[in-house]
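Every protein chain of the complex appears in place save one, which is left out.
Moving on, here comes chain A:
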């Protein structure tokens, strides 16, 4: 066991060659000798593969080496057996041992190595089991018992010399050790675990359940195999014998590979692809399964006609199939962990997509789910983008930078209708190939993600609109308040004008009439006073007319917008050009429209007089596509945009917006001012000649 790597390597190579030779011989040259083929598949191949696997990854581990040696020895044994069978069949050599005494020279060339090799296998299995998990001797009795087992190698020579019958030799050398030694190894392991537990060594003590199970199993197997001598190598019990015979090799192989991967049995971190571990386990399980199925078929062949035996073999294969599938699934689950199936992935991510309104969290989650769920080397999810949507990125796994390695193995855009709402990119799978089913999974997720992004987009639009509506509602409240305020201040202004102006004038008039009466009483001339009173009365009438006009110009009600605007323009002290579309002369718009338009013109002209220092004003009124467009522009001093306070522009805007119109004010310092409004044209009356 302490030898360098080279002898082991040679042994492993030899074992492999033997296995190939045996398989080839068994399959092509010895058509009638198929009895041992199930043995190869059920025991030799699993054991050799597991040994190779373990040694390849942990060349220094004694457990690995012993397992490889077991596999190799089994291979060599089967190789010798097939060679001898070939020689017997093709060249008529008699390689069987005589009933009593030593075999012939040729026979001993075959018989003795076979028996030694078989013994070696059994002894190595005992060592392997007893010295788990590190393969070293810890206790004195272990060394004593296991070393003494090598003494069995004397038997193949000693028993024939002692004239023991050949059949008994065969049982003593081949069957009994093969049956008992795995059990002995397991019992030693149980003892080792108990002693370790007493010594407080937890790592070894943890193996106790496994050891006990193995001991019970292998001892039971040994007991049952003892019946084999009385049954021979035929009949239904042969099937049980074959199953039991393969048992330790399959179980030990599986356990070592699995434990090496899962529990660092071989003492090293196995940095290997999980798929290799899984593949090895798969190979072992499949080999055993094939062997068992074949054994069953062959057993049936001994009792039934060929047609029926084929049926039995097929049925057996079918019956074993679920077991194999379950074992494979178990192996996969243990090796790869709780890997999600494509469907599970869809369900899990799909439900989180349904309720996703936070894309910044969804993107990484989706990427991680995809990467983990499909076993991708990396996955990258981009949500949003396009138009005014913000982009959210999520990346899982490490994407190799640059070069062809960084290039995605695939990319699926997130589409909703004609919109591209994101992209899912992914690298190659860590193990295996990207299947069409995987592609379907990604595509389905892409569709769901697109829907989620679309939902988020809708929600965002909705909230923008709600905000806009709230802003408008607030603006409306403010504007309504301003309109009420403006109305109130206008009322106060009129009240002042009536009380402080007209009423005072009338009081003065009364005083003058009184004066006239006084003069008349004295017999004086009152003509001058009465003329004065009449002139004063004219002034009051004028003033009153102006006030009434200010409250509401009657011409607007009686004759409409055009008459009112031209009338207003004629009273401007600076030149005004009026351009009014001809057809407007005959149209009467809804009262609120006419009033708002007139109010705008009137306010704009007032502003021109107050602030603009303009030399000319142009008023334009046109109709365009269902809108009444009114524009007042001057060539005055203008004002810098943004300083519209105090110019009554807010009042104008409120007034125009209250009837659903729009207002634009363009002005710049020294460049004049243009005020333009657009009102929905609601016609009240159209005069046709």
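The rule is short, and it goes like this: contacts are C-beta pairs under 8 Å (C-beta built on N, C-alpha and C of every residue); 3 or more make two chains touch, one makes a residue touch a chain; residues count from 1.
Keep this in mind: contacts and distances are computed from a predicted model.
Look at the chain that isn't drawn here: its UniProt entry, checked against "Response regulator transcription factor", "4Fe-4S ferredoxin", "Pimeloyl-CoA dehydrogenase small subunit" or "Amino acid/amide ABC transporter ATP-binding protein 2, HAAT family", names it "Response regulator transcription factor". Of the listed positions A:311, A:572, A:590 or A:658, the one in contact with the omitted chain in the full complex is A:572. Within the set A:347, A:528, A:541 or A:624, the residue that contacts the chain not displayed is A:541.
Mapped onto chain A, the footprint of the missing chain covers residues 534, 537-538, 541-542, 545, 553-555, 557-559, 563-564, 566-567, 569-580, 585.
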